[in-house]
Each structure stands twice: as C-alpha cells, then as structure tokens.
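Every protein chain but one is kept in place in this view of the complex.
Showing chain A:
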C-alpha cells in the first residue's frame, strides 16, 4: 500500500518535471565560425553561408534563419541555389554534392537534406577526373553543370542527381577544337568557372585554369567560340546583355571580351587592364559588372592589389562612373555578391554583400558615399574577443528605450536603408519580454545586445577605455585614408581583435535594470561605476585605490601595473557614463562583482580579497584580505602582460604569413595533404604513449594555490545574528571553500549621504571539503530565492517572506549545501563530485514556469558542470531534477562562457564568434519559426531569363511575383513595426 502511494507520488512528480523542464538548443547567434562559402538566391531573397565544419546556414529577413549540418565533417566549398526554387546544392571538401530544400511543415519551413551525390568517373580514372572545381546551377532549374579538376564538365539532372552522360563535355571534345596557336592547348588544366549566357540559356562558357574560355552550346553540344586568354584564369562574368565576357586573372588583370556570334575565332580582347598595375599585383579572384538604368555600370572585383605594398589587404574595388573605392576589409574575403533593386531584382545594384572570414559587411550602393548597412544578424560578437557575459531578463521599457536611444546616436554613420535581404516570413511570436545580453570584451568595451528574440541585435556599445591613459593612440584612426592615396582605400567592417592594452579587458559586469546603474570590472583590478545619462557630459573620474593586502607581508606583485586614470576631464557621449572608479591594489583581475542599487553598494573580489564600496558617498566600507600567506602564486600574480605581448606578436606574424601564402582554393595536392595529416597524427600518438597522462590524488589543503581567490559575492537582507531582526549582509565565497559573512549597517534613507555605512564580520564558514565556493543564495521563509534589489520596490516581485526561517545555500564545485540561518547549521546537501565526478562550473538561479498551468512555477538552480552537462537542482530541497548533456566536455571555453537567464535559458560560446542559445524551460522558448514560400513559377523554363551562378538576378519574372514579394515585404515591415495583434492575425490567415 505504502509502496503504491509512493509510486504514485513519484510519477506525479515526474509529470510535473515534464511540465517544467525541457531541454532544447534553439538558435545560434552571431557569426558562423570559419565560413567557407556564400550563396544567394535573388528570387528567395535568402543568403546561405557554408562553414568549414560542414554547417549550412540560411538567412533572410531578420528572424528568418535555417541551419543544417552535413553528416560529413568536411568544409563546404560552394553553395548554389537552384534558380527560382527552394533547393540549394552544396559542394563539400570531400567532393560530395548535397541537395537541400526548404520544406514547409505545419506552416513552418524546415531545412532538410534530400539527396547526396558523388561523381563517379570511368573505371580506373584518376580521382582528379571527377574532382569538382566549378558548379553551375542552370537557370532551367533542372541541370547542374559540374566542372572538374581533370577539365571535364559533367551534366547532372537535379534534384535527383541523375548523370546525363551523353551530354557531358569532355576535355577531348574541347581540346580538339582549340586553335593550334594557343600556347596552353596541351594542358588546359581544371575547369575554373562555368557561366551561363544571361540571354541564351543554351550557351555556357567554360573557363579553364590555363586561361582558355570556351563558349559551348548545350543543345548542339559544340563549341561556339574560343577565347584564348593567356593568363591563369581566376573568374569570369557574362555581362547582362550577353554581349561581353569579363575575365579576371592571377596577375591582377581583367579583360573584356566580345562574346559575339559564332565562328568568330579571332576575337581580340577588347580591353585589358591591370587596375593597380605597374608593379606585380595579386590575383583578381572575382569580378562582376552590373548595369545601371542610366549611366555607367558598376564594376566590382576582389583582390588585384599591388603585391609588395598592399599584398596583405583584403580589398574589393567598386568602380562606378568616376567613383573608385577600394573597400579594405578586416579579414580574408570569402565571397561577395550584389543585390539589385527593383521589383524583379533587375534594377540598379542596391547593395554589395561581402562575406569575409570574420564578418558579413553590407554596403549601400544607392546612398552617396556608400555607407555600411548595419546587419541585424550575423554580427561579429568577437570583433574584440569576448571575455565575459551577463544576462538581464525583463528590462523595463524605460531603460530599454534609453539604451536604444544611446545606441542610435552611435550608429549615425550607418546607412538609413533597410536591410536588403528580406526573404521568408518570421512567424515567431513576439518575445514575451525584453532581454539584454551584455558582453565584455578584451578591448574594454561592453556591448549591449537585444537577446529577446531569434536575432541577437546590437543595441549599444560602451567603451571604458576613455577613462584611462592607454598605449593606444586615439589619433591613430584608420578610417580616414590620406587624400590622393592610391589605391583609394576605405576601411570597412568592425572586426578588430587586436587589443592594445590587455588590462582594459572586461571581466565582470553587473547591471541593475531598475536604476540603470552599471558596474564594470576589469583585468587590472578596476571597477567602474556607471550611470545612464541621456546627455553628453564632461567630467573627471576620480579613482579610489583599495589596498586588498592590508599590510600582508612578504608580498611581491609581479603582474601588470594598475591603469593610469586620466586626470583631465573626459567628454563622455550620451549613454552609460562612469562616475566613480575603484582600483584594487594589487591590480589583479576582478573575479567577483555584485551591485546593490537599493543600498548603493558595490562589492568586488580578486585573488587577494574582497571589498565593499559605497558609491553614493564614494567611500570604501570594507576590505578583507583572504590571501593565504604561503600562497606564492597568488602573491606574485600572473605575468599576463608579458604573455599578451608575445601572443599579439605571434598573431601579427601569423596574419602576415597567412596573407603571403597564396590562397588557392582547390589545387592542393590531396595525397600530400593526407600524408602530412597522417604523419602529424602518428607523432601525436607516439607522444601520448611516451608520457601517459596521470593525475595526482591529494586532498585539498589550506596551502593550495589561490585558496583566497574570491569566486562569488552576494548581498542579502536576511537573519544573520538573530532570528527576529533581519539585516543587510554581504557574503563572499573563496576558492578555498570558505564563506565570509558581514553584517551591514546602513543609515536611514534621509541620512544616507551623511552617515557612513559600516560592515562587521559576522560569520566565517569553512567547508570541510574545501572545494571552491561558486555560488551563494539565501532563500526566504517560503524557500524562494531572495528577490533582486529594487524588484520589490518596483512591484515586480513578491516581497520575500520574513516570517519563516531563512536558509543559506552554498554551492561549491562539489556540493550543494543548505544551512539554516541565523544559526549556521547544515540541513541538507547534495553531493555531485563524490557521486559522478563532475564539478560545478556555472550556476544560476532560475524560475521555471509550468507549460500547462499559467500560475504554477518553481525556482531552481541551473548548473553547468565541467562535463558539459546541465542540471536543474530544486530549491530549497537541493534534489537533482533533470540533467541533459549540453556542451562537449572538451569545449572548455564553451563551458566557461556559459551564462544563464532568470527564466531557464542560457547562452554559451560554440566558437569565438557564436553563442548557442539553449532552453531548459518548458514554457519559455526562443526559436526561429519562419516560412519560405516557393517562388511563383510562370512560363516555361525556356522563356525565363537565366541566372548565372545564382548571384546576379533574374530578369523576367512576371509582375505577379513582384507583387507577392511586395506584399511579403509589407507584412514583414509591419511585423517589425510592432503593430502586432492585427497583423499577426493576417499572417496566421495567410499561413493557414
């Protein structure tokens, strides 16, 4: 009987767990790591990016995102949309072709792989015969032309990947007709590029690596024209009228050829130019030319820079009429395309989209000066390396608007044009609340991101470096090229990972969303207090030095020096402006930070101790040294400055070398590569066998290094001395398993500015297992975590229960322990490490709402372990609820970067530039929900104008299509404009 009842209870709890917890990885924010291919569909208005790890990502209008992953762990080398269809083809490094489609399912589109294909050559043929080097998705949408390393062109029917052997264009067929006087006729080399005649889909041009271009008639299966270029071919472009061909070459030249009628073999190159000539130039890797309705065409090409002087620049040159600009990008150019205006995407080029290795840059070609359009997604999170992150849920509208306003002032230099890539419909409901993600960066900036929805949009950027004298020279602004410089460079893009002073790095952030106070702490022990000001202001920031050693002897700090504060007034732009600064001495990195805006106190910790600062009176309240006198490592400090100089030197050398190495895409000898890899693997294995990894088993002792490092710091209004009077208190936990509690005495509100805040030591808890304390939480009489400061004052949280007895939860890396208060006696605990060997790396408090009933919810601890698993631990009973594998255990930086939200979601870095968003909550889920419709197809394939390489646009789509696109755009716009309820209904109707 008893057993039955218990069983019933358990299953009830299990059901409840299912209603509360659910694990999903929902969306990846930021810029894909190591992009390797770019594709664009003008008809779908979708952008596709392939990466070196085999991912394929599609982006349309903000919120419209799809992601797919190839099973093969091979780099995506090319992406081509099939014209006017929802399919796309990817070519991988392993020579396999993959067909993907956007399939609508229950009103939402999904990206699915529907086929794969590898060319099989004749038996006994060397692999180069079928090694694909060029792909052309024919405008008919039914054919795929595959040029190979062996110089053949294979024709394949899609989407089924059926080889049409009889239509293949073999090298022999072509070679036989090559004029005898052509120097390279013995070896035409691989097929470098395939292009279709924009006016005659039966004509394609085959460009061979050696330089020869052959116009081929697909129907008659014969060569029409030979264009005997003598330089190594890099790319080709067929002008829109079909009358000319442009070819670009490895010596930095490009040529224009007449693609005239048949049998005109002695075609002279009409024009040849080395734009940055005289001295040897690098290759022009891609060239396109787009006409304008009235006036001269746009000519765009990448590369071609003088090898010696600017060989390391990553440039795209745009020439239109008399304007000539060499856009200088921040990293290697992967690919680019132009978007054309007009309802049928046949008008003047409106925007240039450039994918470089570290960011996506879109340039408005319609506005004077060609300004950059701010990207709503694919933002390089890592424009300076991310050093920490902080999430704030449910931002009050007022603060939100002020931050946005401050951000708008910073983005004045961006184009006013709307985002030009608008494919698909975003059907995701409006996010339930406004969430902010703050990222701290190596260069001392804090970036504010709108993390409410699928798009992680930049809102505002705060720089803390202005307060300090740094090595960086503010006049060293690279944006302005000198007058008359040739080539006419213009810097574009924001990726700038080279920090001049590593001490500026932001390590901890705490924002109070109610008061707008922000605390930012950094690598050199600096803690800046900032407040939001809508006006620019000029003032000096006074620094208060806090000695955390308190006369501890035998100390010699060998780390970096503290930052020099500017003594003259500094002009701060509208936004968050610093008003007071604390500098820890020794200037070790700040390891813990918390802010109590109601009490106007900020507490901070380093590896030497912790302090409490009253930012109303600008007065230091408390300093406590936690240093173990025998801890030499902590005393001397890291030699980080030396290291970072070394590192940056290494980086810059690498950068130079990378640019020197010719970046040929696909001519690497595979066998050599494989051999190389094998040798390396063998060496690694041998090394592993020689020195087996062993681990020392030793109990922790008080003499371990960094036991004094403060890991967590916490404010609570609770019962510290007796059970009838609650008092403000400060709690700090160290690496050595010690918790310090201080009782705070705050003057009454009316005398807050005059009387001093005092802190008295109250308790010291030494955990016997000595594991680092990573979290401290106080629970109220109902077992609920205490609310945030000002939360109750703003009526946004229930006031905590002060009748029942409070509990203290101490989370160490190994255990969760509940103590009673005020008498600290152990009540409950949950052991983690002793049982499964994992350790707590990250912990947060979250509230989980039930997905079934609106009013039920539970608080719990969200935990990420060093094994990469996420756990939910119930409060106040500290029982394991659920656990899911989340991050790979080898991904140390991913685990370290994890940040939890108050509603059971989380973010972690999957690469330096991407956050993965996950959700543990069954109620709150932010994931892309979007629909992409098949473009209208009217008229037969022959009538339609072809579309070379998916990059230029289609020409003769019916007006119907244009109208539809307009309607979609309108819906899109209004959705963005937050005219929610009515339009949402419209959309729903449209979907249904």
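Criterion: a contact is a pair of C-beta atoms (placed from the backbone, for glycine too) under 8 Å apart; a residue touches a chain by one contact, two chains touch by 3 or more; residues count from 1.
In the analysis below, contacts and distances are computed from a predicted model.
Here one chain is missing from view; checked against "Par-6 partitioning defective 6 homolog beta (C. elegans)", "Auxin-responsive protein", "AP complex subunit sigma" or "malate dehydrogenase", UniProt names that protein "Par-6 partitioning defective 6 homolog beta (C. elegans)". Interface note: of A:94, A:157, A:408 or A:764, the residue touching the hidden chain in the full complex is A:764.
Of the listed residues A:814, A:858 or A:916, the one in contact with the hidden chain in the full complex is A:814. Checked against the full complex, the one of A:67, A:385 or A:743 touching the unshown chain is A:743.
Of the residues in chain A, those that touch the hidden partner chain are 629, 692-702, 721-722, 743, 760-769, 771, 814, 817, 822-826, 829, 831, 833-839, 866-867, 889.
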